[in-house]
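Every protein chain of the complex appears in place save one, which is left out.
Each chain gets a letter, A, B and C, in the order it is written, and its residues are counted from 1.
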Amino acid sequence: MQTGEMVKEMSVEELTKLYRQMVLIRRFEEKTNEMYHAGHIGGYCHLYIGEEAVAVGALNALQPSDYVIGAYRDHGHAIVKGCEPKHVMAELFGKATGVSKGKGGSMHMFNREKRFLGGDGIVAGELPIAVGLAYSIEYRGGDEVVLCFFGDGAVNEGGFHEALNLASLWNLPVIFLCENNLWGMGTPVSKASCSIELTERASCYCMRLGKVDGMDVLAVLDTTRRAVKYCRNTRKPTFIEAVTQRFVGHSVSDPQIYRSKDEVAKARQRDPIDTLKNQLIGEGVKRPDELEAIDEDAQREVDDAVEFAMQSPFPDADELCSDVMDTEYFSAETK
Amino acid sequence: MQTGEMVKEMSVEELTKLYRQMVLIRRFEEKTNEMYHAGHIGGYCHLYIGEEAVAVGALNALQPSDYVIGAYRDHGHAIVKGCEPKHVMAELFGKATGVSKGKGGSMHMFNREKRFLGGDGIVAGELPIAVGLAYSIEYRGGDEVVLCFFGDGAVNEGGFHEALNLASLWNLPVIFLCENNLWGMGTPVSKASCSIELTERASCYCMRLGKVDGMDVLAVLDTTRRAVKYCRNTRKPTFIEAVTQRFVGHSVSDPQIYRSKDEVAKARQRDPIDTLKNQLIGEGVKRPDELEAIDEDAQREVDDAVEFAMQSPFPDADELCSDVMDTEYFSAETK
Amino acid sequence: MPTLTYAKALNQALIEEMERDDSVFVCGEEVAKWGGSFTVTMGLLDRFGEKRVRDTPISEEGIVGLGIGAAMAGLKPVVEIMTVNFIMLAMDQIVNHMAKLRYMSGGQVTVPLVIRTPGGGGLQMGSQHSQSLESMFVHVPGLVVMAPSNPYDAKGMLKTAIRDNNPVLFIEHESIYNTKSEVPEDEYFVPIGKADVKRQGDDITIIGHLKMVNVALEAAERLESEHGISAEVIDPRTLAPLDTQTLVQSVKKTGKAVIVQECWPHCSVGTDMACTIMSEAFDYLDAPVKVISSANCPFPYSRQLEQMALPNVGTVIDAVKQMLGK
Partner (left out) sequence: MPTLTYAKALNQALIEEMERDDSVFVCGEEVAKWGGSFTVTMGLLDRFGEKRVRDTPISEEGIVGLGIGAAMAGLKPVVEIMTVNFIMLAMDQIVNHMAKLRYMSGGQVTVPLVIRTPGGGGLQMGSQHSQSLESMFVHVPGLVVMAPSNPYDAKGMLKTAIRDNNPVLFIEHESIYNTKSEVPEDEYFVPIGKADVKRQGDDITIIGHLKMVNVALEAAERLESEHGISAEVIDPRTLAPLDTQTLVQSVKKTGKAVIVQECWPHCSVGTDMACTIMSEAFDYLDAPVKVISSANCPFPYSRQLEQMALPNVGTVIDAVKQMLGK
């Protein structure tokens, strides 16, 4: 479907939601960057600025009971899948009110209730796990699907290969969504993958392949919706490559010596938020001032999130060694 | 090329060599089985009976300076690449005169001088190493190639994926030769791989693919020769699937409950040794009695190998902890 | 009481737990049609069907990940890794995922996955197929590590492992699958974290796990009959969390300890237990705890060499005699 048509067919609420979520992520990440440099956030911190259309488009194709798992660049995915920004921000601050009680950090956002099963800091580590989530669905005869995000760099890990073969062999409902932002740290796809067409790299697993412009939220939504429908109906896996751009460094402390300012400037000309904004205004769905109000509202939510994170307590000392194991080991008496 | 034509074009010596090597492996493996059950050989022991045409055909396409590395079903490969049968048998007996001093065993035949770099007991473990061997060739600007053998089961390991991508990405001269004997232990290819066409599984690595009847030694020779030529000239990797059959169990102690006697009987009708024998006789290259003489000679060599192994001493006790490290660590004085 | 092999006892545990709880399933290389390389899963495919007893491709990383994901979603997978040697391919999933997901998610996610895998040497399998790698798992917080030495424990421990809510590395031993012992017909469980005093004694404590329990017991019998030495033999059974108390108590009583393991010496279960005992029973010890391990080299193929590489009854007896000055 042309995304212009989609704007005409979708409800104002739906469209507004996509816009708001992208803006919310953008503001959230900008603030995260600020808070990192102000010393409130530590460790590795990977921002999603520029790539918002992928998570927003893809996750809006799901039903709430579908599982989601992804990589370490996960703030946006966590928020769209249902974590409150304040709990994500509190996690970044290492506070007890964070989604993972402050123990996980930037790369390990979790919300089990919302079926967001993390953030994974090991490149491609989440793919075999996604296959297991899907196995559980088939095992129980459910109709859910699993949406698994990973980067272009993950395609070269052995775990990618084992996971795609298993999912295909056993007909498991996983949507493997490769967020191809053209770089894995400072390595371009061409220096990491024998083919720069990542759909080609997935072409040997006998599964349906798709490629989409990851800078166009409606295109991502449309493509993912089809994939989800296919997956839900056939119970087979599919692979989608979403070509996107990160407008910022690999992490907050990346000086980006490996790519030109020009490349980034060019990428920014296709800002996914602007694209949708123009469509919404152009098609008369929203007025500029209405969108501005949304922007402000998102900014407020992010500011509130920071306030919440600031006010929240750090974890108690006894949290250090809790959640390691269920120390109530099974015993015959507890039967 | 039709293999019938090859018989006409090749020299008697070449053809005889192929025949003799296949027979030698067959007799060697039969004797190995006997010696295993007589208690002279222990551990895991995987025979190559039925698959001889693959190693013999492929290895005869190489020049001596080319590297070879393979899996645990390696007696035949070791012999064709230049290990003396008596040293291979002695290795099986765990004797000090074995190719690996009795420390390696059935799965770990090595002959560094002949550039046979093992036998590997980890499924797909040899593939990344093969890539490293090839890297060393390119690094030095040599013209050698690497021939790397592995089974159909190895295709589903992550190491396969990483190795093929690397070799393709960096243009390294490796011939990846998949010995598809249709089974990985008791698992048929269809239960392990999303596609039963293993060339399809290798189709995403942007390398030349080939498939060959692994029960026809001349076909294997021809296909591998082309691959070696391509590889030597272009310095790029290639993938060959040789479809073959093991006439016996996965290892000497496999009762084969997973496949029918019928399947095995049918496979035996295409015995690669008989096929070549018929071609040689049919084309008047050799008379039956000449071939019988070769058979007897091979049998004698195997009997001598057993005699040699029997007579050889076990390793000395101090061999236990030698060859672990080079204990002459580098120090400034040794500069 | 019926007598069962170690393999059969494990098989019974699987059957009982699978009958009781639909969410328990088994997967791994050759577990279904073949019945498991060591026959532990024999008959399960016919009984429970392919959904619950599944042959996998040779993809160790993939199938451990599969087990983790399924466990996170509430199933109770029992993944077999054919031997512990191959688990090196799944270390990332085990160390960076299975052991940490609960913690990293602030307790939201649980991973009630059991990985069954046998190790050990003595069968001339060579360097890549003879290892005892349990020490690596004991090193990593977040994992329960169990290692039964006999059919009774095997069954009771596997049932507990499956019922427990934690990730469990369940280590078996390749050369004791055919050893037999009495196994009750009534349901029973062996608790996590509880060592077992396999033999009472006063003069010295001998500690071992897996096959080395048998070695220790045989050594103890001969020490008694041939040398009049009364050895206590303890099998920790669970290696993590370790039942330090039982070990230390015994050593406080005997004042001497020998630990025997098939692991390599360094950074091992054996030296770790020795360190704990020497720390906690320091004033009770007449001599340092002696740790007998496999030789510090890859395992050789050749039979005699391999036998030299492994601890045996003789080496245990010698160590005890030396310690007691006999």
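Quick note on the criterion: a residue touches a chain if its C-beta (ideal position, glycine included) is under 8 Å from a C-beta of that chain, and two chains touch if they have at least 3 such contacts.
Quick caveat: nothing in here was measured; it's all calculated off a predicted structure.
Considering the full assembly, B:134 is the residue among B:134, B:192, B:280 or B:306 that touches the omitted chain.
Across C:3, C:245 or C:296, the single residue that touches the chain missing here is C:296. Screening C:85, C:108, C:214 or C:246 for touch with the missing chain picks out C:85.
Shown as candidates are A:27, A:81 or A:108; the residue that touches the absent chain is A:108. The residue touching the chain not shown here, chosen from B:122, B:207 or B:248, is B:122. Those residues of chain C that touch the chain absent from the view are 61, 85-86, 88-89, 91-92, 94-96, 99-100, 103-104, 126-128, 131, 133, 135-136, 138-142, 240, 242, 263-264, 266-269, 271-272, 274-276, 278-280, 282, 285, 287-291, 296-298, 300.
In the full complex, chain B touches the hidden chain at residues 67, 69, 98-104, 108, 110-113, 117-118, 120-122, 125, 127-137, 139, 158-159, 162-163, 165-166, 169, 322-326, 328-332.
In the full complex, the hidden chain is touched by chain A at residues 42-44, 91, 94-95, 100, 102-108, 120-124, 153-154, 156-159, 184-187, 191-193, 257-258, 314-315, 317, 319-321, 324.
The working rule: only the chains that are shown with their structure count from here on.
Chain C has the Cα centre that lies closest to the mean of all protein Cα atoms in view. Look at the CA centroids: the one farthest from the centroid of chain A belongs to B. Averaged C-alpha coordinates put the centre of chain A at 40 Å from the centre of chain C.
In this assembly, the C-alpha centroid of chain A lies 46 Å from the C-alpha centroid of chain B.
Residue positions of chain A touching 2 or more other chains: 158-159, 162, 165, 169. Residue positions 56-57, 59, 61-62 of chain C each touch two or more of the other chains.
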